[in-house]
Structures are given as C-alpha cells and as structure tokens.
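The complex is shown incomplete by one protein chain, all other protein chains being positioned as in the whole.
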Amino acid sequence: MAALFRASRNLLQRCTRHGDVALASSRSMASKTPVGFIGLGNMGSPMAKNLLKHGYPVIATDVFPESCKELQDLGAQILDCPAEVADKADRIITMLPSSPNVIEVYNGPNGILKKVKKGTLLIDSSTIDPSVSKEMAVAAEKMGAVFMDAPVSGGVGAANLAKLTFMVGGVEEEFTAAKELLGSMGANVVYCGPVGTGQAAKICNNMLLAIGMIGTAETMNLGIRLGLDPKLLAKILNMSSGRCWSSDTYNPVPGVMEGVPSANNYQGGFGTTLMAKDLGLAQDSATNTKTPVLLGSLAHQIYRMMCARGYAGKDFSSVFQFLREEEGQ
Amino acid sequence: MAALFRASRNLLQRCTRHGDVALASSRSMASKTPVGFIGLGNMGSPMAKNLLKHGYPVIATDVFPESCKELQDLGAQILDCPAEVADKADRIITMLPSSPNVIEVYNGPNGILKKVKKGTLLIDSSTIDPSVSKEMAVAAEKMGAVFMDAPVSGGVGAANLAKLTFMVGGVEEEFTAAKELLGSMGANVVYCGPVGTGQAAKICNNMLLAIGMIGTAETMNLGIRLGLDPKLLAKILNMSSGRCWSSDTYNPVPGVMEGVPSANNYQGGFGTTLMAKDLGLAQDSATNTKTPVLLGSLAHQIYRMMCARGYAGKDFSSVFQFLREEEGQ
Amino acid sequence: MAALFRASRNLLQRCTRHGDVALASSRSMASKTPVGFIGLGNMGSPMAKNLLKHGYPVIATDVFPESCKELQDLGAQILDCPAEVADKADRIITMLPSSPNVIEVYNGPNGILKKVKKGTLLIDSSTIDPSVSKEMAVAAEKMGAVFMDAPVSGGVGAANLAKLTFMVGGVEEEFTAAKELLGSMGANVVYCGPVGTGQAAKICNNMLLAIGMIGTAETMNLGIRLGLDPKLLAKILNMSSGRCWSSDTYNPVPGVMEGVPSANNYQGGFGTTLMAKDLGLAQDSATNTKTPVLLGSLAHQIYRMMCARGYAGKDFSSVFQFLREEEGQ
Partner (left out) sequence: MAALFRASRNLLQRCTRHGDVALASSRSMASKTPVGFIGLGNMGSPMAKNLLKHGYPVIATDVFPESCKELQDLGAQILDCPAEVADKADRIITMLPSSPNVIEVYNGPNGILKKVKKGTLLIDSSTIDPSVSKEMAVAAEKMGAVFMDAPVSGGVGAANLAKLTFMVGGVEEEFTAAKELLGSMGANVVYCGPVGTGQAAKICNNMLLAIGMIGTAETMNLGIRLGLDPKLLAKILNMSSGRCWSSDTYNPVPGVMEGVPSANNYQGGFGTTLMAKDLGLAQDSATNTKTPVLLGSLAHQIYRMMCARGYAGKDFSSVFQFLREEEGQ
C-alpha cells in the first residue's frame, strides 16, 4: 500500500513540476506514513527522535541494541536489519559512520537493497565518498528505488535542536519529498545537484574550513610572537581581508571569544578525528578527479598528526594549541 | 623653529593624555606645518597628493625625477635627497618598495638620519620586515627622533580615494600625531602596539588572506570537478563555516561575482608579485621567531611558482586559474 | 589435468620446504605447461614475449585485438576473454593499468574467477592499491586459487631485456613457483611478505623516489641561483649526506650527467603521469592506514600540477625544469 502510494506520489510529483500544485499538497498531507531510520548513533538518534516529534511513525534498526531501546521507548518500531526496514517503509534515512558501513547497510546480505520496494526514497545522511554515493544510487535505481545523498553540517547540538543543515544531491524531482522529511530534522535543506553533490558540498566546505582554521591558528600565533595582542589582532583581521569564519566566529585562541571551544579548553565542538576523516574524503575525491589541492593535502596531514599526538578528542580549533607549544631550552 | 614646535608638541601631547583637551586642539590647529614625503611611486604619489589636498605643505623627494615633477606642479617643494627633507620638515612620511630601500633612505649617506632634527616624527608606510622597523626605531631614537611603522592595506585605488587602512606601530603617545596626518590619506588608522606591530598586523593579515584565497581556489576547483555549480557552491560556503573574505567578497572563480578581478581576467587588484613579497616577509618573521607556519610557507611557495609561470602581473586571485588547468591528453 | 598437476605441485612444494629437493626439481621440469597472460600493453607485451622465448606456451588475451595479433604471430594462442584463459591455464599473469581494470579482469562477468581452476596460481604485476590486491586474494582463495601481487620496477626497456625487478607479495610457499615464471621476465624477484606487500614495497620506493627527485631538483636549482656550478654541486652532494639516487644516478639538471633523460630534453624514462598515479596510490594507502606523509602528499600535489602544465609526457625528472622557470620582468 505504501509502495503503491509512493509510486503514485512520483507520478504526482512529476505532474507538479508541470504546475499541478493542488495535487502536490494533497501528497504532502498523506505523508505521515512510516519512515525507516537506520543508524542510531550520536547523530542518528536525535534525528530519529525529531521525526517522531513531528508525528512520523519511525521504523528503525541499529547494530547496537541499546541504541534501539531508547527509541523504542519513545514509540518507534525496532526491526532486526536494514532489509526488514526496507520491507516496511518506502522512505528510509540512513546515518552511518563511513563508506564501508553504508555499503554494508545497502548492499550487504541483510541490506536495504535485498528487499527495497519500487519507488522507495532512500536518503543517506552519512558523510562518505561521493563516488560511493553514486554507486549506491546506481544500485538503488536497478531496484527501482531512488537514492539521495544528504550529509549534514551542525554536529550533535544542532541534531538535538533540529537545526542541522542538509546538503542534498540527487534527482531534482525528488528534492521536495526529501526536503519534507529533512525539514523535520534541520533548519536548512539545500539542493546541490545530481547524486554525490551533497557529499561534494560538505567535503568542500570542510576542506576550506580546515584550511581557514589552521591558517587562522598560524596567523594568530605568528602575530602574538611578533608582539600583537591577540584580541586586537583578531579585530584587525576581522575588519580586513584576512577575515574568515575561523577568525570571526570560532576563533581558536583562548581569551579572544566566549562561547567557543577555545574558551573551554577545546572541549565539545567538532572533533579533530572527524575533521581528519573529512579531509581524507576530500583527498580521495581530489586524487580521483586529479585536482591539485596543495593546502587541502597539507591540512589533512596536519590533522592526521594531531590525531596521533593526543588531540583526537579535542575540537579541531585546538590546532592553535598544537602549533603554539614553545621551543624548549 | 619647526623643531622647537615639534618638541613642545610632544610635551603638549603628553599633557593631553592626562586630560588637557584644550591644548591638544590648539596643537592640531597649528599642525599645517610642512610634511616631508619620500617615495613617490604608485602608492606614495596619490598619498602625497591627498596631503596637499588637506592643506599640508609637502616637501618631497624621490629617485625618479619624473615622479617629482607631477607633485611639484601641484605645489610641493622638491628637494634632492632624504637628508635635505629631514633638514626642512619635522614630520616625514616614507613609502618605499622594500627593506633595503628603507635602510638606504634612513641610514644611507644622504639619508634622513644624517640631518634629522630632535623630535621629528618619522612614519614609514612601506611594507617591510618588522625587525627592520625596529632597527630604524632604535637608530631614530639615538638621534632624538621618533619612528613609527604604518603600513597600509587597500591598494592604489584606495590610495587615490584616501580610503587606505593604516596599521600603526610605535610609542602610543605619538599615535594621535600620526593619526592626524594619516587620516588625510586613509579611512582607518589602527593602533597596533609597539614599533613593528603595524608591520606584524599587515603581514599577518596578508598571510591569512593568501591562505584563504588559495584554499578558496582549491575548494571551488574541487567542487566544480565533483559536479557542483560554482555559484551554488560559493553560496553554500558563504552560509557555512567555509566562509571567508576570498569566498564572499573577492571570489576567484570567473562568473561567480561581479566587480572583482576574476570577472575581468584577473586585471587590477593586488598583484601576485606583491603577495609573494608579503609572504616572504611573513616567512622571514616566522623563521626569526621560530614560529611554525605550515600553510603560510606553502602559500608562499605557491605564489613564488605563480610569479615564475606568467602570473606575476595578475591579481592574486588568479591562483584559481593557475590550479585550474586541466590535465592534457 | 593441469589443475590436478597444480594441486599436486602444491603438495610437492610443501614437501620441498621440508627438504625434498628432488621432488621440487621434478616439478620444475614439468613446468613448461601453458601460462596465461592478460594485458598486452607496453609492459605486458614484451613480458609475454620473454615467456615465449623461455619456451613457455602462452595463452593470452587483451581488449585490443592489435596487441594480440603480434603475440599470436610469435606463437601464442589468443582467446576471447580472461575467463577462457582461466579455463585453459593454471598459471596466469596479469599486467593491467589500474585497480578498476584488475577488478574487472578478475571479478567481472567474463573474469578469471568465473572459470578459475582450483590450485591455479594468479600473479598480478599491475601497480595498484594494496587493498585491492588483498581483496583479489580473498576472492581467489574462495575459488581455491592462489593470488600473488608482483608489481615491477624498471620500465619498458627493462621489460624488453628481461631485466625487471619483481616485488612479490603472497603466501611464502608459492614464492618459488612464482619466481620460476617471473625469472623469465626479470633480473630480480624479491619476496616481500603477505599479499599486498609487493605493492606496498613498490609504492614506498616510488614515494621516496619522488621526494628525492623533487628535493634534488629544488636543491640544484637553489645552488645554481646561489652561484654554484651544477656539476660541482652534484659532486659535493654525492660525496656528502645529501646523496641520493636522483642526485648520483639520474640527476635532473641538464649537463650534469650523460645518458639520463635530463640529457635528452626529458624524453623517455619514467613519465610524470605514471609517477603521479603511483603517488596517488601512496596517498590512498597512507589515508587508509592513517599514516602521516607530509612530504609524500606534497610530492603528489606537485606531480599533479606538472601533469596539468604540459609535463605529463616528460620524464619525472623534468620537475627541475618545472621549478626552474625564471620569474619574468
């Protein structure tokens, strides 16, 4: 029944694109059918809760039973594996740690694609290699399903508050359907282009973020060594062409700003390990597309070294501390 | 006479700091005594003209007679060498291409310090090594004069429109006196701290600017190769943590913004050679202070290579073009 | 029959390891059974010819019919696809351009593993990601076959002269069998350890080679700019701690050595594109194993840029020329 609805939904939506607004809004009202959710980790768990809050029945699964229990208590139905979820829901969201997990959850022996129904909308919010997203989309299409990549920015705090930003790649006709669901979990849902471009946008942003953060840390450190007051230097940069998000919103130097990880011993925020992972994806994408990324590569190596030197669990702005250590006697 | 005035001006100013506003304003009215100006290049020439416009008698010199001629026609007095200027003016501004020129103009056989009068205010707006600024300050102090470094940001356009930003290092008591003069040539005059910190602020800003620009170019190029529309990618970055001046105000990708060098084949703007020079200064400062600047060093090397490959005369945002070239067959 | 032989060969060899030399030599005499060869490109073609020269019947295939024709004229049997080769030969050598080709030739719909016989020895001499080698080994093992990676160093010239060096990874018991075949095509056959370590050794060597070459080019260029005669500088480096293969055997500066690509406008030798590819593999391996390779990453980026700037077809020592260009007026 849901599958049928979904199939007709596609038809409707295609009509809509030619102007039939009335039909589109009727589909929207019918949309509180069950939503599948796979991957109930630090990010996935609050995301699934927000779906429940918005009145969506949720059918979920995760490899860790404890993660399932909490959601079950809030009213979700828990199933044994991705294949079973695919058997029950025609809209499924996945939120997983890395490419191999995504491949397993979609293509594995108990994976979604073993039982996915024609017309099912599959939205993957994991941050993975865009080329893996494209492979999943091809595999889904063979089964008559639609795959979209929709990685997030914003972290656990934003996930809890339904303030995430989703960067969505996939067939444009499906974006409205995806946006309806993702809007329950985030504040911004941005359409980026064909499958893989959601990942591409996320990876690009984080590569530039890492470069800007390390650059800010090097610059602030150099300025301090040259005798400048850090607050004054930040002020000068922020009114000049050196300005960037890392200098004006998330300054890595303790004492310059309040309410940022540098004001709290680099606790919380966006972990160095996660940044290293995203930079690894950026590097892979650059290697595959033969794109020179000199600063991006070096930023990757720097975060890699930090992970090995005790900064893995700190916010990525701790690169200031990493660079800061004074030479000994 | 001027020397005397200047000596008393210092006294007055010190009083001012303890609250004597009335005296300070009387000094300000008396201040249209001659101002020396040494270095009438692309930047120095419009700066000196703005001093004339504001009613300051200007006594100038330059190694190129042609540069002097134009200013002379506008009413400036032209002398043969820096020493002669120092003999006539007790406030002197210098605007020179590099450290060796500054050393020559101050310490050379016909240099300022050969005839500088006690109490003279020396303001150097060249962008040079902060350690050279400090040396000049020490040398000036031995002669009873005061040296401040006041490098600018803003380029020839801003120099013409008196919209420069001055970053000023030196004794804080003299800042008001410096600001009065510099205010005729710029829109912002920022006090940065002791001698050399003006240079430090300029160098720091430009290092972070270069890192942000190369980072933006790498990121935009990677995104485009991954299938993203450049305008959309810029929009996403600018609403996210990848945002920086190079992405939101001076985007290096043709077609993304209007009115920037990338929209005009990288004509005008801030030349790659100048950026390479400033990054060389940043590198020197970092080496001297044993400060690690990994991205800053690599940015320096990249602009160095660009200079050698035909980009010397283009705006520094042409790094996008430099990185962009597709691999051949 | 061949499969049977092969199975018993394994038994024999295990005995051999416990000392039974007589049996081992009888296997060796029986060894001129047909050898499969897949991939008749610039490298594969002369390799296959050397097998023929040594009296091995060769059963070959390639996607390009022209490549097959020449070998057929020399007495090889040509079949339509890898699966058919696997049906006829119990020792197969593959020599392919990159990981995706290897995956296709082994795992594709007409791939080797569709018809491979139990006990078959599969030797892959392609240079690919060690993790792909490991996957192939697992897949081969499932079919009862043995997979070894055996990438080469030495180029087309060495392939023609049977002077290649093979770096072999795989089960140690099979090394003797592999060495027998590879010895017909190369001068050195080195056992490196478990599957994937042949690739690892190749990748490691080439990463260090690239670093040494770029380092030599930078150093020679710097020395020349500082007034040193290049021949003298090379001599000093080569008697000191700066010595490396790129300085003493393959110097990148024209006029320093004879008989190297730098003496011949960087024609011939090891192409920049191939080096960029190998550095991409090194980068992938480093990312996967979370190993910091700062110079290795930057070397990769430099060869990437060279490929985009007209150096793709030149020997990799042309990095000297790339760095050398003088800054313009």
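As written, the chain order gives the labels A, B and C, with residue 1 at the start of each chain.
Methods note: a contact is a pair of C-beta atoms (placed from the backbone, for glycine too) under 8 Å apart; a residue touches a chain by one contact, two chains touch by 3 or more.
For clarity, every value in this text was computed on a predicted model and none was experimentally measured.
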Left-out chain, listing which of the shown chains it touches: A, B, C
Per the touch definition above, residue among C:Lys53, C:Lys69 or C:Lys290 touching the missing chain: C:Lys290
Residue of C:Val35, C:Ala276 or C:Ala299 touching the missing chain in the full complex: C:Ala299
Touching residue (missing chain; options C:Leu161, C:Leu208 or C:Leu274): C:Leu208
Residue numbers in chain A that touch the chain omitted from display: 298, 305, 307-310, 312, 323, 325-328
On chain B, residues whose C-beta touches the chain left out of the figure: 276, 280, 283-284, 287, 290-294, 297-298, 300-301, 304-305, 307-308
Interface with the unshown chain - residue positions in chain C: 130, 153, 165, 167, 188, 190, 192-194, 196-197, 200-201, 203-209, 211-212, 214-216, 218-223, 225-229, 232-233, 236-237, 239-247, 249-250, 282, 285-286, 289-296, 298-299, 302, 323, 327
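Going forward, only the chains that are shown with their structure count from here on.
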Taking each chain's C-alpha mean as its centre, the one farthest from chain A: B
Same or different contact residues where chain C meets its copy chain A, judged by the half mark: same
Geometric centre distance via CA averages, chain C-chain B, whole Å: 55
Between chain C and chain A, distance of the C-alpha-averaged centres to the nearest whole Å: 39
Chain A: positions in contact with at least two other chains: 290-294, 298
